[in-house]
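Here the complex is missing one protein chain, while the rest keep their positions.
Letters A, B, C, D and E name the chains as they come in the text, with residue numbers starting at 1 for each one.
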């Protein structure tokens, strides 16, 4: 089992959600985060153009069985990009090992519980 | 050391906290997240019954030494369920490996620092 | 690759950010969380001194190549402490393994993508 | 009210004057009534309060990424129509007939330059009347914005409201409220703007919603209000401001004012209660959004009628108005068009009901003529407003769309108006960069 | 104010009339004073503003999951009592004695149907007075809700306030403010409702808090205010609205009004200052919640006294009131009962202090009789309100609890009122689904 954590742009959440569902990956947890990477964005403050240090992002977490990792990653890669070639700030995907997964309501464990 | 991440219902946070403290697991980090799983909930919007795509949840993170993993998991399982048999939406527990843990104030590492 | 997760005090975010940038670690994701550890703080509610159960904290996540782990940890340790000796509540650093890291915009993987 | 003393032999004449409500100074011009002026100044202020109230009401209902953009619709109307009304709106609405009565015009009213010391017969400076009416001109387009929410360009919106104000609001206001307006002369009752404001805005909103098309993802994706707390507070301010809206429309500080205020209070309460009961029966739960929708339904229902119906009439108008609105929104949900904040479903429907329904509850002596005659005039007025506003709105939308663009691009819509149009975020506190 | 001219020989008579404050038209009925009417209309509006103000104040103090449910307590009172007052409340409160003086009744007041053109001696339409008083009837139960916060069923609450209004508020209002009310006749001073509103609401709140029992986890679990920012703003609106509440209670637009407004402003400021200093001394920090609690303490303290004390009296009343409230809340914390938003600790305590304490600061000429006589009447009024409201509240609570249920189930309480009662969330922006 793996835990896929994707940091994406706020405006791509709906697209990613829809693409994942189309790929039959329905279970997901999302969090509001702020991040800093290559991307530059601007805001206006009383006529002054301001560059924020941290840019609002959305973190998407998906726990999947190993067989689904590639599907999930490819789906996210396709859906989270701005334009065909992507733009700086489109985000990152992290994949980490997961040792166990338990469904609280039933107590099912492992691949079953995911 | 393991990192236990539990996604639970909002109304169970107090119960889980209290149960963990009773089990002598006092250190914890919680985050407001939104998730999608089996669960369905409804809201009313101007007389219309609406099904939200993402449901507010609470994420609980606990870093524990290996010996405490079972206690922590069992405690959460018991406290986070709605009713004796649990209900869809009660949540998930994920267990991931943790290589190091450092207390910032003292610099203690490993099992000491947890 | 490792994922470093540091739970720090809110008022140290700027210091930590600046120190990391000075150490040439610019990429970062931060989240608003609440935590409970040794620390005690107080608030006033209508003349009553109240001890909250959960204290607002900031979670900082940094994915780094193995070579950078020590730099990152040392930088955080130095910047996140209150006073020279640190104070309870200054926080925790967790280090977890990371199997893969993908830049969404370009599809670069591994050390490249971090 | 300052009155110069007059000799005893004037007593009879003076009594007469009181009856017609006008007091003239020695030089024949009316004198200030400080009390009426005080209330009309207050009413003007209260109606102004409705604009931030509306911004809060609407702003709370959209998604987080559109909150500022939506509030800016109300605020921009304050600035744009605020200036436009002073430049030419007042003249078009309240000047004497020109263009065959399509609108009015009085060169003295241009930039309000000729009314610097004019006192109206009601004892208030004309400026106060002009400003009071100007607030109504601001509210109307601000209401429409609810149908455009979350998907319209700011520039297009600004140009739209300029044209709509010039081509729809000012003429309509002239027809119904100017003394030589053709509907006024037919005896149409529109106490505080049911026809002029709410029906015309509702109709424009319906046309606008259909023209713009639904938001991306509607109705499949659930779109949650970002801040119902603010919506509730906004509704509270609307209720408060509506006292100025309706009771101020009496342009006096007396019995009619009191009657209008009483009817307003009762209809708002009964509208809310009626919606609460309906939801309670149908869903076993009472939502706060339902509550405030009921408040609005009640307030709009009583607007055309406020000064002319008895308290029990206000009770019924408000309660039934809420039921109509409830089912109008249900119908919208079935039909599937995206009138985002239900401008037609609340303002349009309740105002039509109020404008026509008031005939059944008129205070003895109110209205001008027979029951059927009045019923016809009211219906006619509603239809004219509905059709005129609808057709003109469509034309304006097409023109603005062609020359300036109306609908946000899909990317901008997804990113949200706050970011793509204003480069700002409503709630910086949600993020850690503030 | 419009006055028909009268001949010179009337001069003496007219001067007399001015002294008693009444002007009669030729037919003997009083005439409208447009100025007084303007202020009373404004006051009515300002008191209405207090309801959203209270909703914000209370709403900000509870936990996130209960914010809408708590605000709905205030809003529901607007609708329910709004209708009830018009149907029968005004009649029960201000009609002539029936049932041995327990309440009043005037069939003409039923649904306000017989006062359509009545002008009061003070020169305002009776409608305005009825609406102004109606707002007070709304505020009182809305205040009580603070003691029930976070754990009461919405249906039970609605039925409770109906019964409380009918059985507690209306009679009490009749006794103190109707011209044939027994406390009125004894000369009790209650300028703007210390006894009628704040003591009775405070007492009901205390009984309610004890009857309902503490919230789950109280006092062990810390329960943080979800939005102190909103609480502060709400307090600001309460201060603003209180000018209508107190200064409007003069039912004129003149000297007494000015005196009441001045006293209100001073007591609010001195209450806040006094709480600030107290906290500064005891904790070395001044909290914003403490500040606004001091504002409220000051405002409530001056309410029974507003028009009858000199500025320095207002200063002292407000400052001392805040100290009393501070220690009353400290006492509550020791005793451990859960008056969630300190309705008794602020409203009850400050109003008792104000009602009795005012005797020491009366303007020369105010009050009816000796110092000790007045002191006794004031104390008697406070005790009657405290006991009558307390006992009746208990009875009503028991009855409502038995037939409809009052306390939320533990599961619903944990889930929060917003979700379990209204199926909504106050701050959609906190989540990513909006």
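Worth a mention:
We adopt the following convention: a residue touches a chain if its C-beta (ideal position, glycine included) is under 8 Å from a C-beta of that chain, and two chains touch if they have at least 3 such contacts.
What you see is a predicted model; the values in this text were computed from it and never measured.
Seen in the complete assembly, the chain not on display touches A, B, C, D, E. In the complete assembly, the contact with the undisplayed chain comes from E:239, out of E:169, E:191 or E:239. One of D:51, D:278 or D:359 touches the chain omitted from the figure, and that residue is D:51. Residue in contact with the omitted chain (choice from D:75, D:102 or D:337): D:75. Between the chain not shown and the residues E:102, E:291, E:337 or E:404, the one that touches is E:291.
Contact residues of chain A toward the unshown chain are 43-53. Contact residues of chain C toward the unshown chain are 10-12, 14-15, 32, 34, 42-44, 52-56, 82. Taking the whole complex into account, chain D touches the unshown chain at residues 1-9, 26, 32-39, 41-42, 44-45, 48-49, 51-52, 55-56, 59, 67-68, 71-72, 75-76, 78-80, 82-83, 86, 111-113, 116-117, 119, 124-128, 130-131, 134, 154-155, 227, 230, 253, 421-431, 433-434.
Here, only the chains that are shown with their structure count from here on.
Contact with chain A and chain E alike is made by B, C, D. In this structure chain A contacts its sequence twin chain B using mostly different residue numbers, the overlap staying below half.
Chain D and chain E have centres, each the mean of its CA atoms, that are 32 Å apart. The distance from the centre of chain B to the centre of chain C, each centre being the mean of the chain's C-alpha atoms, comes to 20 Å. The residues of chain D that reach two or more other chains are 221-222, 224-225, 283, 285, 287, 289, 430, 432, listed in rising order.
Residues of chain C in contact with two or more other chains: 30-32, 53, 96-97. In terms of inter-chain touching, the protein chains here all touch one another pairwise.
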